[in-house]
Each structure stands twice: as structure tokens, then as C-alpha cells.
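Below is the structure I would like to discuss, written out as C-alpha cells.
Just one protein chain is left out here, and the rest sit where they should.
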Amino acid sequence: MVEALIWLGTLVFAATGALKGVEKGFDLLGVLVLATVTAVGGGSIRDVLVGTLPPSALRNEPLLWSVALIGLLVFRFHPRVQALERPIYYLDTLGLGLFAALGAERGLEAGLGPFGVALAGTLSGVGGGVLRDVLSGEVPGILYRAGDLYASAAFLGALVVYALHPHQEEAALFLGALATVLLRVFGRRLGLRLPTPK
Amino acid sequence: MVEALIWLGTLVFAATGALKGVEKGFDLLGVLVLATVTAVGGGSIRDVLVGTLPPSALRNEPLLWSVALIGLLVFRFHPRVQALERPIYYLDTLGLGLFAALGAERGLEAGLGPFGVALAGTLSGVGGGVLRDVLSGEVPGILYRAGDLYASAAFLGALVVYALHPHQEEAALFLGALATVLLRVFGRRLGLRLPTPK
Partner (left out) sequence: MVEALIWLGTLVFAATGALKGVEKGFDLLGVLVLATVTAVGGGSIRDVLVGTLPPSALRNEPLLWSVALIGLLVFRFHPRVQALERPIYYLDTLGLGLFAALGAERGLEAGLGPFGVALAGTLSGVGGGVLRDVLSGEVPGILYRAGDLYASAAFLGALVVYALHPHQEEAALFLGALATVLLRVFGRRLGLRLPTPK
């Protein structure tokens, strides 16, 4: 079940990376690179930081080939994929929540404290998107999109995992991911915004 | 004593990162990300390269929370912090010297030779600032600010540590940091400039 959700999240991340490559007018290789980087970049940064080398994504052949396949499909049928904006928004949020919660678990296993665990979770969730943005020549969206609680939601979800994990591992994973999803989705509905400097 | 100076250097780096985020008009999360990346990015790159995983900063909870607190304070009171340009310049130089010297020590412990040690020291000193600049969508200042001997000063300081460490460890650390500080500060006063291509 968790495994299936990870696949879903990874492939949606791949699709958002590929869409960015199409939007930028990159060639097929550029689109595949952005798909791959967005899908497996965050988890790989986290694996490097906690010392799991090679990163688990590099050792997951079926996942890598599926990411490339998604990249190809988006490259070929991008107008239809772009029309799926709403489901992509929700699936991307689900992926964010999952990766943040799983990254927090890896941080706990590496013996990190609350802030370290929150950073490991947040990097797992947003690191791929940050790499995608930097490679595309853009400032990472998480730094200035005050109306989209994205990295903040991942940070909160990872903290939830940290707090609940000693009591109940599976519930911690589930509730951490849920906290991320709820904060992002309801944050937008309620018009929550991060403050900006005065 | 060294420990206290490391804290001071890290927190000043956090402040310069947060100021960059404010200047760019990033939101609160963006400001905190730049504070964190600038403060612990250089040492973390170095720790990854020498194989100290997780990086020591990720395991230092009091430091991480303090970095976030500095980010919050700068976000809230940035006009007052910006007015402290001169003390920030000197404290930032002190941080640079310390991190370069400490990074050089980590390189020596990893068995590197002089150039490797100098790179480890330089990356410790300037890596966080380079990440801050790239995430902000800017070309890293160390690449073109010919009139500010910043990375060059870190490189020199790390070489001093390499040369003196076999004789006297503590003096090496102190004199390496001092070399960096003196080269940067007097380089500016004397109008020293790195050459640019003709």
C-alpha cells in the first residue's frame, strides 16, 4: 500500500518535472532529465545526507524506467497532461506528504533530532522540485510563493512524524503525510499566506 | 572558545542569508531557507565530500534552532540589521576565516593533500554563500567580485592550516583563520584586486 503510493507520488513528480521541461521548450533529453531529477532528486539528496549510498532511487530500476516512460508520455501528449491541472495538484500534494513523512523516517533512523528530521523530510519532499527549478533557470518556487504552503506543509508533516513515531510507527507515517496534505489544501482554500518582509 | 566562535560565525552567516532573502522579497519560509542554507550549507558540502554523514550541522539541534531564530529576527527587524553593515562585514569575515580553517582540519583528517585541504576549507567557508546566491537566482559573488578577496582568502587560510598543522594544531587553526581575515580586510583597504581577463 505505502509502496504503491510512493510509486504514484514519484510518477506525478516526474510528470510535473516533464511539464516544466516542455514549458521551457527543452528538447526530449531535457524533458527526461527534469522528469528524473524532480522524481528522484529529493530522496537522493536525503539519502546522500543520511549516508545511504548509492541512493535508493538509483537502485530501483523499475522506478527509473517508469519515470522515463512518464517523461516520454508527457513529452508526446503534453497538452492533455496540462489539462489535468486539478488532479495533478492533488496527486502532487499527496506525493509531497508521503515523501516528507518517509524522509522524516529516514532522518529518525539516522538518529537526527526534531529539526534534523524536519529538514530530512522537507528535503525529500521539495528537493527534486528545487533542483528542477534551478536547472530551468528559475528561482525555486518554495522561496517566494507565499500563498502556496508547500515546503512549510512538508516541514510540519515531518515534525508530526517525529512527534508520533516513538508511539506508533505506521500511524506516524500516515498522520504526518495527512498533516502535509491538509495544510497545503486547506491553507489554499482558507487563503492562508506566509508573511513577506515589510 | 573555538566552539563559541563557530556559533558566532554560523549565526552571522544565517543573518547574511536571511538579509538576502529579505532583499529578494522572498516570503518567511524563503528567508528561513536562505538563513539555514547559508549558515550550514558550506560545512555540509564539506562533510558530504569527506564522508561525515549525516553532516555535523544536521545533528546539532541547538545550532539549527538558533539559525532559524536568527532568520526570524532578521525577517522581523531587517532595517535595523541592514544598518549593521560594518559589524556584519567583520563578523562575516571572522566566520569565513574560522570555517575555512576548520574545514581544512576536516580535510587533513580525511587524508587529503594541500590542494584537497584548501578546497575543503574554501568550500566550508564559501559553499553556503554560493548555494544562497544560486537559490536566489544570482551568479555567486565569489566568481566576479574582483575587489573582495573572499574565496581567495579562505583558500590561503586553509593552506596555512595545511602547512602549520603538523607542527602545532591549535596555532595552525588560529593562524589559518587569521590569514583569511587579514587578507580580506587589508586586501580591501589596500585596494588589492584579482585580475580580470583582458
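The chains carry the letters A and B, assigned in the order they are written, with residues numbered from 1 in each.
Here is the rule we use: contacts are C-beta pairs under 8 Å (C-beta built on N, C-alpha and C of every residue); 3 or more make two chains touch, one makes a residue touch a chain.
Not measured: the values here are computed from a predicted model.
Student: Pick out which of A:Gly21, A:Gly97, A:Gly128 or A:Pro197 touches the chain that's been left out of the picture.
Tutor: Final answer for the missing-chain contact: A:Gly21.
Student: Would you mind spotting which of B:Val12, B:Leu49 or B:Leu63 touches the chain that isn't drawn?
Tutor: Checking the options B:Val12, B:Leu49 or B:Leu63, the one contacting the hidden chain is B:Leu49.
Student: For the chain left off this view, which of B:Val12, B:Val33, B:Leu112 or B:Val160 is in contact with it?
Tutor: In the full complex, the listed residue that touches the missing chain is B:Leu112.
Student: Considering the entire assembly, which residues of chain B contact the chain that has been omitted?
Tutor: 48-51, 110-116, 119-120, 130, 134, 138-140, 142-146, 151-152, 193-197
Student: I need the residue numbers on chain A that touch the omitted chain, in ascending order.
Tutor: 21-22, 24-31, 33-34, 36, 44, 48, 53-55, 58-59, 61, 64-65, 68, 75, 78, 134-137
Criterion: only the chains that are shown with their structure count from here on.
Student: Nearest whole angstrom, what separates the Cα centre of chain A from the Cα centre of chain B?
Tutor: About 29 Å separates the centre of chain A from that of chain B.
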